[in-house]
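With one protein chain held back, the other chains of the complex are shown just where they sit.
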Amino acid sequence: MAASGNFALWAWLAPALSFVLLSLIVPLRRSGKAAAWLSIVLSAGALVAAVSAWRASVPDMARRMLWEWIPVEDGVLTSVGVLADADSTLMLILVALVSFLVQVYSLGYLADEPPASLGRYYTYQSLFAFSMMGLVLAPNFVQLFICWELVGLCSYLLIGYWYARPEAARAAVKAFWVTKAGDVGFLIGIVMLWSRTGTFDFSELFEMAQGGSDALTGLGLVMFCIYLGAAGKSAQFPFHVWLPDAMEGPTPVSALIHAATMVTAGVYLLFRTAFLFEQAPEVLAAVGWIGAFTALFAATLACVQRDIKRVLAYSTVSQLGYMMAAIGAGFASAGFLHLLTHGVFKALLFLAAGAVIHAVGTNDIFGMGGLARRMPQTFVIFLVGTLSLAGIPFFGGFFSKEEILGATWAGGLTVPFAMLVAAAFLTAFYMFRVVFVAFMGAPAGSAAHGSGPGGHDAAHAHDAPAIMTVPLWILALLAMVIGVGFARSHPEAEFVAPDWLTSLAVGAALGGIVLSAVVYALGWISPAWIFRRLAVVGDAAMERFWLDDFFALLYRRGILELARIVGWVDRYIVDGVVNVLSAWTLTLGDRLRRIQSGQAQDYVYGIALGVLLLMVWMRWPR
Amino acid sequence: MAPVSALSLSSFPVLSVITWSPFVGALLIMFLARRSALLVRWLAVVATAVPLVLSIAIYVAYDREAAGFQFFEDVPLVPALGINYQLGVDGLSLLMVLLTSIIIFAGAWASWTVKVRSQEFYALLLLLVTGVYGVFVSLDLFVLFLFYEIAVLPMYLLIGIWGSTGEVRPQGVFGWAFGRTGVGTKEYAAMKLTLYLLFGSAFILVGILALYVAGDSSSFSFLEMELTQFDPKLQSWVFLAFYVGFGILAGIWPLHTWSPDGHASAPTAVSMLHAGVLMKLGAYGVVRLGMGLLPDGTLQWSWLVGTIACVNIVYGALSAMAQTDLKYVIAYSSVSHMGVVMLGAATLTEVGLNGSVYQMFAHGIMTGLFFALVGLVYEKAHSREIFRMGGFARSMPGIATAFTIAGLSSLGLPATAGFVAELLTFLGAWQSSHAWWLFPAVIGAYLTAIYVLRVTKQIFWGPPSTDPHFQNLPDARGPEWAALWILVAVIVLFGIWPSLALGPVDTATMPLLNRLWVLQ
Amino acid sequence: MTLQAYLTLAAMLFCIGLFGVLTRRNTIGILLGIELMLNAVNINLVAFARFLGDVSGMIFTVFTICITVAEVALGLALVILIYRIRRTAVADHLDLLRG
Amino acid sequence: MPEAGSPLLLEIGLGILMLLVFFVGLFTPGEDRRRVGVLTAIGLVILFGFSWRAEAGAELFHGTFVQDELALFAKRLFFLATLIGVLASLPLRAAAFARRATEYYLAILASLLGMLVLSSARDLVLLFVAFELMSIPLYYLAGFLKREPEAVEAALKFFLIGTVSSAVLAYGLSFMYGIAGTTDVRGVAHALGAGHPMLLLGMLLALGGLGFKIAAFPFHMWVPDTYEAASTPFVAWLSVAPKAAGFVVIFRLYLEGMGDRVLYWVPAAAALATVTIIGGNLMAIPQHNVKRLLAYSGVAHIGYMLMGFAAVSANGAAMMLFYLVAYLFGNMGAFLVVEVVAQSEGSEAITAYRGLAQRSPILALCMLLFLLSLGGIPFVAGFWAKLYVFWAAAEQGLYWLVLVGAVLTVVALFYYLLVAKRMYIDAPERREPVPVAPLLAFCIFLCVLGVVVIGIYPKPLVVAALRAVGPLF
Partner (left out) sequence: MSLESIAFWALAVVLLASALAVVLTRNLFHSVLYLALALTATAGVFLSLDAEFLAAIQLLLYAGGVVTIVVFAIVVTERLVGDRITQTSRQIAAGLGIAGALLVAILAIFRRAPLTVPRPAVSGDLTRAIGQSLLTTYVLPFELLGVLFLAALVGALYFARPDD
C-alpha cells in the first residue's frame, strides 16, 4: 500500500517531466513529431503507474506524502504532495488513460499542423496532464486550487490553440474569465475556511468533521463560495456559457478537457469534500437543484444545435448536471461513478465526432448524412457512445445514470428527479437526432465551409487512419466492458432505489429514441412542426436563452464602461487637481512678479509696508 | 555551509561593495569609456553583475537562526549629530537587495539598444541603482534619506533625455491646467515624477527630524530609535508623514498619478527599475520606518492604509483597463499591485505582511519583465497603441510567451510568484480586523485577469493585425533574451518554491509584528 | 518741553519725509525727502542725548550728518548721470528693469 | 596705537592695501590699469592668510570693537568672497574696467573695510558708520558700467532704496540709543530686559533697515534689478558678502547677550522667513533671465537662513553661518558660470544654455552641481545647509516652518531643473565648446571644490560655525 503513493507520484511526475523537457529544450519542441512521441511515451508511463497505483491502493486507506510549501513561524502554512486512495487513483487512471489516448489520437488529427505549433500543442497537453493529476491527488485545498487554476490555464491555451481564428481567441478568454469568476468564490471560500479551521488539509478537515468540531458548524457561506468554484469549472447554470464556445479548440482537446477530465474537476471537488458539504445541507440542496436544472436546461439546448460538437458540449453540461444532482442529493459516490463512466463514453463520442469532422470537414450535422456506409467503424463506435450516453442497459452510462436517478429520489429531491428523467428523455432524443441526421439518410451535398482541418466533403469521406481509430476502439470496448461489468455485478449502493426506477429510466431513453426516429429517420413528423408547437422554448433555445448576450452586455456595458469612467476620473479629476495646483503655482509666481513694477518708489512702498506689517505682527502676540 | 560563508563574507564590507560598485561602474564609464559604446555596456553589465553575485551570496549566507541585522557595518560620519554610515540587512532588506540586483542586471541587458548618449545613460542608471541599494541596506535614517534622494534625482535626466513623449492628452475639465503644464510630454513626465517624489521626501525629512529631535538618544540610527518609545501623538503624525512621503513613491491613491506618466515616458530600463524597485522602496519605507519605529502610529492608522490600498487595487485595475497605450496599462497595473503590497502590510498579520513583502518581490520582477517586453515590442513595432497591434505571437513567439507569463503572474496565477503573494495577502486580509478588505482585493485580482488577458489576446494571441507595417516583425534577439529569461525564470522559481524567500522574510517580519501585537 | 514732544516732532518729520519719498516724481525731490527723514533721525538723537545728558548721541548726530552729505553728493552725481543718459530724472520713467 | 595693533591688523592692512591701490592706480600711465586688480588680488590673498593667524578675544575702544570668533569667521568669509569676486573681475571685457580699474577695486576694498569693521562692531555709532561705508561703494559699483542705461538705473534704484532704508535703520538705532542710554550694544541687550516698547520699536525699525541689506522679502525689491544690470562678478560678490555682513549685524544686535529674551524675536523671524521663502521661490519661477532667477532664488535662500535666525539658538546661528558658506560657493559659482556663458553667447537668457552639456560637459556639470547645491541635494554643500537650518528650526519646535521650507524646496528645484533641462535635455544650436577664461575657470573650480568638499565632509565647517557663535550665547 505504501507503493500506492509512490506510483501515484510517478504518474504525476511523468507528464511534468515531459512538460519541463518540452518547454526548456526549444529545438525539441519545435521539432514537432519528436516532441509528440516524447509526450505520448511519458503519458503511457503515467497510465501504467496510475493503474498500478490503483491496484496497490486499498479502500478506506489513504496514503499521504507531503512536502512543506509555505512556511510560517510556527510550522507550515500549507504543503504540497500526494493523497492517494482508491477514489483518487481511480480518477487518476481515467485522466491518464484519456489523455494518453487523446495524445495518440491527436497525432493523426493534427497531422498537418506545422511542427512548431504541434510541439506547442503537446507541451500544453503534458502541462494539462500534470496539473490534472495534481488536482486529483491534491492533499489539501491549496494544491487543489493551484492545479485547478493550471488546468484552467491549459484549457485557455488549448482553446486558443488556433488563435488566428477570432472565435477561438474570443472563446479562450471567455472560458478563462467565466471559470475564473467562479474561482473568485472558490478562493474566498478557501480563505474563509482556513481562518475558521486553520488548515487546508483534507485529512485534518476530515478528522475535524468526524470529531464534530464546532469550527465546522454553520459552514453555509463558506461551502457555497467553494461550490461557486465547482460550478464555474463544471459549467453549472449560469456559468455553463463558456463550455459550448470552448468547442473552438481542436476536437481532441474538447474530448480530453471539456468532456472527460477538466470539466469534471468541479464534481470531483465536491465528491472529495463531501464531508464538508454535509455540514451545510442547505448548500447541498442548492447544488442538487441547480444540477438538475442545468441537466434539463442544457438538454433542451442540445436539441436545437446543428454543430455536432456543440450538441456534445451541451450534453456534457447536462451530464455534469446529473452528477451535481446526485451529489446534491447527498450520494456523492453515485455522482463520482457517473463521472468515470461519462468520462469514458463522452471522450469516445468526441473523438468519434472528431473523426467525422476530420473526414467531412464540417461541424454541421446537416452537412453530413449517410456517413454510416462510408465510415462504418466510426459509425459503430459513435453508436456505442450514443447508447451509453442515452443510458441503454449493457452500455456504460446505463448503470451510473440509474444510480443518480435513484440517488436523487432517495435524497428526496422529487422535482429535480422529475427534471432528470425529462433530461434523460431529451438526451436520448438529441443524440439519436445526431445519429440519424449525420449517419443515416442520404449524404448532403458537399459541405460549404470547413472549419476543421482538411477541406473534404461528405461524399467521399472515409474512416480515419488507424492511429485515430485504435484509441476509439479502445474506448468503445471500455464503454461496453463497464456496462457489461456493472450489469454482471452491481457495486452495492448506499441507498435503496425503488424497483420501478430501472423501467422508468429505460423507458424515458427509449421514448427519446423513438421520437427522434419518428422525426428524423422516418420523417413522419417534420421538425418544423414540433418547433411551431414549442415556439417559445424553441426560439429561446435558438438564442441560448439570451444568457451569452447577457454576459456580453455585463462585460461591455458594465465592466468596460465602469473602467472608462474611472479612467476618465483618474485622468481629469485626480490628475487634474495635481495639474491645477502646479498651474496655479506657476500663475501665482507670474502675478507676484507684477509687484516688481520697476519703479523705485514702489520698492520704497515695499520697505514701508514691511516695517509697518512687522510692527503690527509683533504687537499681535501680546 | 551557511555559517562558514557568513564568516568569510562578514570579513569584508560586502554591503558597501554591493552599494557602491554600480557607482564605481558609473565613474569608470564616465572617464574610461569615452567613445566605445560596447565597452560602456560591458562595464555596466559587470558593475551590475558584481552586486548580483554578492547579493545571492549573502542571501545564501544569511544566518536565519540568528535573524536580525547581519553583515553589519558602522562608520561614524558626523558624530556631532549622531550620523553614522551604518549598514546591515535583515530578511526583508535582503530580499529587496536581491530584487534590485536582479532587476538592474536584467535592465542592463534590456537597454542594450540605447544608442543616444549611452555613456551618460548608463552612468546615471548606475548612480540611481547605488541610491536604491543604499536605501535598502542603510540602518541610519539620515544616510537612508541621502540615498533616497540619490535614487530619485537622476530620474529627471533619465526620463528627460531618453524618455519617449506619449500622446498629449486632450482637453478635460482642467484643460487649461494641462496646457499650462504641458501634460503628456516627456519633460512634463520627468518634472512631475521628480517633483512629486521630492515633495514626498520633504515629508520624510520632517518625520525623520521629528523622531531625531524627540528621541532621547541623539542619533539617527534605526537600531537606537527602535528601542525608544515615542509619544503616541508624535507617532501619529510622524507615521502619517512617513505614509504620505513614502506612500507617494509607493503610488498610493490619490498620489499615484506621477507613476503612469513617469513610467510611460521613461526608457525601458528606467521603467523597469522604477516600477520594479523604486515603488517597492516606498513600501519598504512605510514598513521599515513607519511600522518598525512607530507601533502606536501604525495601530492608529492601519485602517487608513488598508482602505486606501483597497482603493488602489480596484481603482488601479479599472484605470488600467481603460488605457489604450500599452505602457500606461502596465503602469496602472503597478498602481493596482502596489495596493496589494500596502494591503498586506496593513493587515498587521504574519501571513499578510509576508504576503506584502512577497508581493513587493513578485511585482518587482513581474513588472520589470512587463516593461522590458513593452520596450521590446515598441522597439520592433514602433507602436504602443494596443488596438492597432495584433497577432504578434506568430512573429515574436518568445516575446509573446514571456508576456503571457508576466501577465499570468500579475493576475496571480498559481506557479507564478504572484499567486503566493496574493494568497498570503488574502489570508491576512480576512484575518485582519477589517475582514471586508478581502473582497476588493479578490475582485481586483479578477479585474486584473480581465484586462491582462484582454491586452494579451489583442496584441499576441489573436488574429493578426491588418496594418501593413506590422508585417514580419523580428522576435527578441541576442542580449534581450538574457533580460527576458532571467526574469521569467525568477518568476517561476519563486512561484513554485516560495519558502526560498519566505524563510528569511519571516525572520524579519515576526519581530516587527510582535512589537505591534504587544500593544494591541 | 518734554522729550515726548521732540520725539513726536521727529516722528512727524520722518513720516513727512517718507511721504515725500513715496510721492515725488522727480529724483531730486525724492532725495529731498530722504534728507527730511535723516533730519528726523538727527532730532531724535540730539533730543535723546540731551535728555540723557549723554554726549554720544550728539556724536552719532555728527556722523549721520556727515554721512548724509556724502550720500547726497553721490546721489546727485547719479542723478546728473541719469540725466545725461536718459534725458529725464522722473523716477516713473526709470523702469527698464522690472518683473 | 601699537597696543591695539594686533586686533586691528587686518583693517590696517586693508587700509594700506587701499593706499597702495590708490597710488599705483594714480601713477599708472596709459589706459590699462588692470595691474591694480592683480595687486588687489595679491593683497587680498596675503590678508586672507593673515586672517588665519589672527587670534580671537581682543577688545578695543572700551569694547566697542571686538575680535571674537564670530568676527574672525565673518572676516575670513568676506576675504574669501572678495578674493573670488576680484579674481573673477580681472578678465572682464568692458573698457571701463581697464581704464577705471582704480575706482573699481578701491570701491570694493572700501566696502570690504566696512564689512570687516562691521563684523566686529559692538557700538551703534561704529556699526552705523561701518554699515554706510560698506553700502556707499556698492551703490556706484552697481552703476559702474555708466554707459549702460540699465546699469545706471539699477544704481539709482539701489541708491534710493538703500538710503531710505539706512534712514530707517538710523531712526531705529536712535531709539535704541535713546532707551538704552548708551551706544554700546551690550547695553541695549541689557535694556531689552525691561522690554520698553520704544526700544522694541527701534529694534523693529532697525530690523527693517537690515532687512534691506540682507534682502528679506518685502525689502528685497532692489535685488533682481541690481543683479540683472550690474557686472556679473560684482553681483556674485554682492549676492554674498554684504548679506553675510547683514547677518552678522543681526547676530550682534538681536542675539548677542540677549539670554532667553531672544525668544521675543521668534515670531518676527519666523514670519520674515516664511514670506521670504515663499515670495522668493514663487517669483523665481517665471524668470527668463538667469541672473534674475538667481536673484530671486537668492532671496529664497535668505529666507532659509532666516529660519536659522528664527531658531534663536546657538545651533540656529551656527547653521546660518554654515548656510552662508555653502551659499557663497554655490551662488558665486553659479554667477561665474553665468558670466562665462554670457561672454561666449552674449546673452544671460536661460535659452542660452541649450545643450551646454554636449558643448562643454565639464562646465555644465559645474553649473549642475551649483544648482543642485542651491536646491539642497545630498552630497553637495547646499543639502547640509538646508538640513541643518531645518534641524535647528525643528529643535525650536517650528515644524510647520520646516515643512513650508521643505515643500518650497520642491518649487525651487522646479526652476533649477528647468535650467538643467536646457543644459542637458535640449539639443545645442552650435557644437563648439564654450571658451572659458582661465581665471574664471580657476574661480569656478574653487567654488566646485568648496561645494563638493563641504558636501562630502561638512564636519569641520560645522564645528567651526559652532565655535564661531560660541560668544553670542
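Letters A, B, C and D name the chains as they come in the text, with residue numbers starting at 1 for each one.
One rule holds in what follows: a residue touches a chain if its C-beta (ideal position, glycine included) is under 8 Å from a C-beta of that chain, and two chains touch if they have at least 3 such contacts.
Here the structure is a predicted model, which means the values were calculated and not measured.
Looking at the complex as a whole, the chain kept out of the display touches A, C, D.
Contact with the chain not shown here comes from a single listed residue; of A:24, A:442, A:528 or A:616, that residue is A:616. Subunit D residues in contact with the hidden partner, per the touch definition given at the top, are 15, 18, 60-62, 64-65, 95-96, 99-100, 103, 106-107, 110-111, 113-114, 117, 123, 125-126, 129-130, 132-133, 136-137, 139-140, 143-144, 146, 196-198, 201.
Although one chain is not drawn, its touching partners on subunit A can still be listed: residues 601, 605, 608-609, 611-612, 615-616. Residues of subunit C that touch the chain left out of the display are 1-9, 11-20, 22-26, 28-29, 31-33, 35-36, 39, 42-43, 46-47, 49-53, 55-56, 58-59, 61-63, 65-74, 76-81, 83-84, 87-89, 92.
Here, only the chains that are shown with their structure count from here on.
Annotation: 97 Å between the Cα-based centres of subunit A and subunit C.
The centroid of the Cα atoms in subunit C and the matching centroid in subunit D are 26 Å apart. In this assembly, the C-alpha centroid of subunit A lies 37 Å from the C-alpha centroid of subunit B. Among the residues of subunit A, those touching two or more other chains are numbered 586, 593, 596, 598, 600, 604. For subunit D, residues that reach two or more other chains under the stated contact definition are 156-157, 160, 164, 168, 224-225, 286-287. Interface residues of subunit D, counted against subunit A in their complex, comprise 156-157, 160-161, 164-165, 168, 200-201, 204-205, 207-208, 211-212, 216-222, 224-225, 267-268, 271-272, 279, 282-287, 411.
Subunit A meets subunit B in the complex at residues 68-73, 77, 116, 142, 145-147, 149-150, 153, 156, 160, 163-166, 169-170, 172-173, 176-177, 180-181, 184, 187-188, 191-192, 194-195, 559-560, 562-564, 566-568, 570-580, 582-584, 586-587.
Those residues of subunit C whose C-beta lies close enough to touch subunit D in the complex are 14, 17-18, 21, 27, 30, 34, 37-38, 40-41, 44-45, 47-48, 52, 54, 56-57, 59-60, 63-64, 67, 70-71, 74-75, 78-79, 81-82, 85-86, 91, 94-99.
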